[in-house]
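Apart from one protein chain that is not included, each protein chain of the complex appears where it belongs.
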Amino acid sequence: MSGQSDVRVQTEDFDAGAEMAAMRRGDPKIGAVAAFIGLVRDVNDGSAVRSMTLEHYPGMTERALEGIVTEAKGRFRIEHARVIHRVGELQPTDQIVLVITAGGHRGDAFAACEFIMDFLKTQAPLWKKEQTVDGTRWVEARGSDDQAAARWEPRQA
Amino acid sequence: MSGQSDVRVQTEDFDAGAEMAAMRRGDPKIGAVAAFIGLVRDVNDGSAVRSMTLEHYPGMTERALEGIVTEAKGRFRIEHARVIHRVGELQPTDQIVLVITAGGHRGDAFAACEFIMDFLKTQAPLWKKEQTVDGTRWVEARGSDDQAAARWEPRQA
Amino acid sequence: MVVKLLYFASLREQVGSSGESLDLPLGVASVATLREHLIARGGVWQSALAGNRALRVAVNQDLAVATTAIKEGDEVAFFPPVTGG
Partner (left out) sequence: MVVKLLYFASLREQVGSSGESLDLPLGVASVATLREHLIARGGVWQSALAGNRALRVAVNQDLAVATTAIKEGDEVAFFPPVTGG
């Protein structure tokens, strides 16, 4: 709608407030904007995290995220959605991911935002490697993320 | 935690990005920030809306919002929450309300944010009067908002 | 006993008042009896507070129910269902 892509994968940081403002600017049909920011924590699975490296699959990552956004727009009554995911080296408190959804009403905006995060976590080719005080390790996939994605029933045909 | 109150009722606009940044700044335990912005739409219940006036009950409105935030912090694993609600005269595309929640993980941040919005809609003394092309009218409470609030089961003692 | 009454939103417009101090007669000591007492004024009070209208009541800024007791000096607010957010 805005001429900008719904999906960006980038090393640079993002400005959540500016992205949220851009998504609703000049559109008086928008009554609800939901947003989520994921951040690097300094402790994960009991180890102090010094830094993190995010790897992706150029081309497929964008394609997978676009597919998730398209699915969300088909399932929920939203006008706009945007996903920005950072890759490369990040430090604790750094922003990792931003998801914004906007539409007429809050129920669909919230649901679409959480849906996108749940499927991003389980479907988009992105991998975290942590540099901890105990050494370097690849983050293991979580069963709780699979369960979160499984909450969403298959879309009605 | 931050020395600022969790709740503000004000006529001035707010900066969602700055509020979100303030909520996570310097706290490496925060892995998830969820946010919601409610906005004035130009059409409501079929009538074109020219402007809107929000009335509140000074003292009780803040108290009710603080109670909802306290309840959310008891139910969900979040570190911080903030609610800003505007009152006075607003125009289509203006921001009305901001809710931000922040914690370790996304599930609790999302749930707490949606919980606060659902109870704000049904419990906090705030009333909208719309100036439409068809005249001035007080907005009627919605059954769908009561249903949304009723989804949340009573808290376990 | 004297209580402070407040009226908000459409109810405030209908009764033409944002509030008043009122000396209650003996026997008016709950939300339900106070509402009946105001309805007995007739006119706009009767139509605005009629029993079939969904109204919320707060006593000292906490949501109350029909049986909530009212004491000397209480702040009692009447208002329609809320529509913020």
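Per-chain numbering from 1; labels A, B and C assigned in written order.
Keep in mind that, in the parts below, a residue touches a chain if its C-beta (ideal position, glycine included) is under 8 Å from a C-beta of that chain, and two chains touch if they have at least 3 such contacts.
In this text, all values refer to a predicted model and were calculated from it rather than measured experimentally.
For the omitted chain, the shown partners it touches in the full complex are A.
Among A:Arg8, A:Lys29 or A:Lys128, only A:Lys128 touches the chain that is left out of the view. When the omitted chain is restored, the residue from A:Met23, A:Leu54, A:Ile100 or A:Cys113 that touches it is A:Leu54. On the side of chain A, touch with the chain left out of the figure occurs at residues 38, 54-57, 59-60, 63-64, 85, 96-97, 117, 120-129, 138-142.
The rule is simple: only the chains that are shown with their structure count from here on.
Among the chains, the centre nearest to the mean of all shown protein C-alpha atoms is found for B.
Once the centre of each chain is set as its mean CA position, chain A and chain B turn out to be 23 Å apart.
Mean C-alpha positions place chain B and chain C at a centre distance of 27 Å. Counting only residues that touch two or more partner chains, chain C has 85. Chain A has residues 106 in contact with two or more other chains.
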